[in-house]
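Yeah, one chain of the complex is gone here, protein chain that is, but the others are all in their spots.
The block that comes next holds chain A.
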Amino acid sequence: MPVDITSAREALAALPNDPGVRKPDPIVVGDDITRTFGGLKAVDVQHIEIQRGVITALIGPNGAGKTTLFNLLTGFDVPDSGSWAFNDQSLAKVPAYKVARLGMVRTFQLTKVLSKLTVIENMRLGATGQRGEKFFPSIFKAFWRAQEDEITSRADDLLARFKLDKKRGDFAGSLSGGQRKLLEMARALMVDPELIMLDEPMAGVNPALKQSLLGHVKSLRDEGRTVLFVEHDMDMVRDISDWVIVMAQGQIVAEGTPEAVMADQRVIDAYLGAHHDADLSEMDEEALAAQVEAEINAEENEA
């Protein structure tokens, strides 16, 4: 059931911008989740709540533990400690495939399309509860033909929506990077998830496709799904997210609406301010060039 976005946003805007703040209607609740790799504490989250029916962005510098947290929540990695629940059902020690069946489906930072299967076969694979996927019934087509037809028509609808219908019969390996992102998202929708978790959906996508991808992510929310995504592209975060969670060094350092978070001093310190790879303004560039020139001159004079 779609949530009324305006009222949901207002409710969120009224919340304090504290790490681990309680949400009015959380779909995911996690407590004391830790994961160490050797001596490094990759994830150390005391409390996290993901609001239902809105788009939540998870941002932070490289190595902040965003993808690790994704892996832990979806059962692809096992935490050292902690408990977390999806729709009040505990997910500790639940294997990844069961997490997906419960309605919590993720995509990957490096897209995982099945390159030697066609686009439509990739899509069909996404459907759950297929009779034809059981060993003995699969031998006789009569057991699964009707369901397969139904799955195919659903897959075709999604392919049309994501503008991949022309690629239907092509091997997925022949798709471009952006199209792979689209296919992965469309395939995840075949599972009909309540919560869809996108790991860097914009990475490696050309600017033209970015706009349509943004639209697709928004449409996921508008049809009633909850979206959680990891992203470095701050424009995207500002554009489409309703709530932003900021991680640094494995911990949640701040939360809030996009506007509030971007103005938060803790966030600027931890992430935005320390943004070494940000575009330099023209003035910065001139200053830098002058500085380098001066250094070279100084060295020449010494020699």
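Please note the rule applied: a contact is a pair of C-beta atoms (placed from the backbone, for glycine too) under 8 Å apart; a residue touches a chain by one contact, two chains touch by 3 or more; residues count from 1.
The rule is simple: contacts and distances are computed from a predicted model.
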Field: Omitted chain, identified by the protein name its UniProt record gives, among "Cytochrome c biogenesis protein", "Branched-chain amino acid ABC transporter permease", "Anthranilate 1,2-dioxygenase" or "Indolepyruvate ferredoxin oxidoreductase subunit alpha"
entry: "Branched-chain amino acid ABC transporter permease"
- line: Among listed residues A:31, A:80 or A:121, the absent chain is touched only by A:121
Message: Can you tell me which of A:47, A:101 or A:161 touches the chain that was removed from the display?
response: A:101
Query: In the complete complex, which positions of chain A touch the hidden chain?
result: 74, 76, 95-98, 100-101, 105-108, 112-117, 121, 124-126, 128, 130, 132-135, 138-141, 144, 148, 171, 173-174, 187-188, 190-191
